[in-house]
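One protein chain omitted, others in place.
Take a look at subunit A:
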Amino acid sequence: MSIHPLRGALLGGSALAATTLAAPAFAQSQTASGTTVNNQASVSYDVGGSTQSVSSNVASFVVDKKVNLAVAEVGGAVTQTAIGATAQVTTFTVTNLTNATQDFRLDPDQQSVSIPLLGSDNFNVTNMHAYVDSNGNGTYDAGIDTATYIDELAPDASVTVFIVADIPNTPGIDTAIVSLNVVAATGGTGGALGADLIASSTLVPDSAGTVEIVFADGSGALDLARNGQARAFDAYHISTAVVTLGKTSRVISDPINFLANPHAIPGATIEYCMTINNAGPGTATNLTVTDNVPANTTFVPGSIQVGTSAGGGGCILVGTSEDDNNTGADETDLYGGSFDGTTVRGTIPSVAPLGAYAVAFRVTIN
């Protein structure tokens, strides 16, 4: 028997350590593609009283390439953002489950589907790119994480990928669903993205001595099984209110022309109108608008009005008149307002998305 000396060589410390893990075959690192697996048997026998032994030929095959990958969204939650924000990041991980080192092409795209966990898509981000976390810190670093493809990812290794995009400045938008599609590409050449892998045709007979490409990836949403690609979804969500404040003034009357084409002359009455707009999608609550009475003017007592904005030439569409103190029933009706001698204050309990409210007061020119 020729086995015993051979066994001694095989049973190195590392081999024993590997066997004591007793994990399922798939949990261990897969045999690398291109590995030649050799088998050789031996036989011992007695003929005519003498013992002899002989070894067999070596039966070999080459391990083919089993292409598989996993793409996962990180954090399990949508990315909170705001209208008009730039370089907003969603995060994914890409894991190479192939038994070979591979490149991976990144193909970020926008989705118009509605995904229960992510919400209903109602806008598209702009200036979208996918970048690899080159420095491996899990955080997008502009100017550092600039690689747009995954280069030479080892078997079982993972890398973080970011989708970076801008949020358009459009009132009323709240959710944009994006996805990262990852395509297995040929590895072996560092610093360059290889061509997309193509599965070896099953119509062509395999030879035991060449490495064939076999796609083994599973299916997912918008992703076919065994296509060498995988996809994961994430979303940008705008939940904050985006409140903007505007201010206009108009002459109401003057002592000479009264209401007909009044001019801003001493003694004229001016109405200041401060408009509050919420571009959404969140509701703004407990708003307080303050404005100092301009120099060389005198506040007109009892002139504060607060309510919904009329837009156009007027100021208040539906509102309440407020007295000048900050107590009383007029403060606890829908809106509130007061004047403390220098500053006009208006309060509005809430402004819904796309709502417009206004605070008006009048002064006379000294």
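In this text, contacts are C-beta pairs under 8 Å (C-beta built on N, C-alpha and C of every residue); 3 or more make two chains touch, one makes a residue touch a chain; residues count from 1.
Note that contacts and distances are computed from a predicted model.
**Q** Missing chain's UniProt protein name, "Putative repeat protein (TIGR01451 family)", "Cytochrome c oxidase assembly protein CtaG", "Homoserine O-acetyltransferase" or "ABC transporter substrate-binding protein"?
**A** "Putative repeat protein (TIGR01451 family)"
**Q** So one chain is hidden, and I want to know which residue out of A:K65, A:H237 or A:R362 touches that hidden chain in the complete assembly.
**A** Checking the options A:K65, A:H237 or A:R362, the one contacting the hidden chain is A:K65.
**Q** Quick one: say which of A:A85, A:A216, A:V293 or A:L334 touches the chain that got left out.
**A** Touching the chain that is not displayed is residue A:A216.
**Q** Which residues does subunit A use to touch the chain missing from this display?
**A** 1-12, 14-15, 19-20, 22, 25-26, 28, 30-31, 33, 35, 37-48, 51-61, 63-66, 99, 200, 202, 205-208, 212, 214, 216
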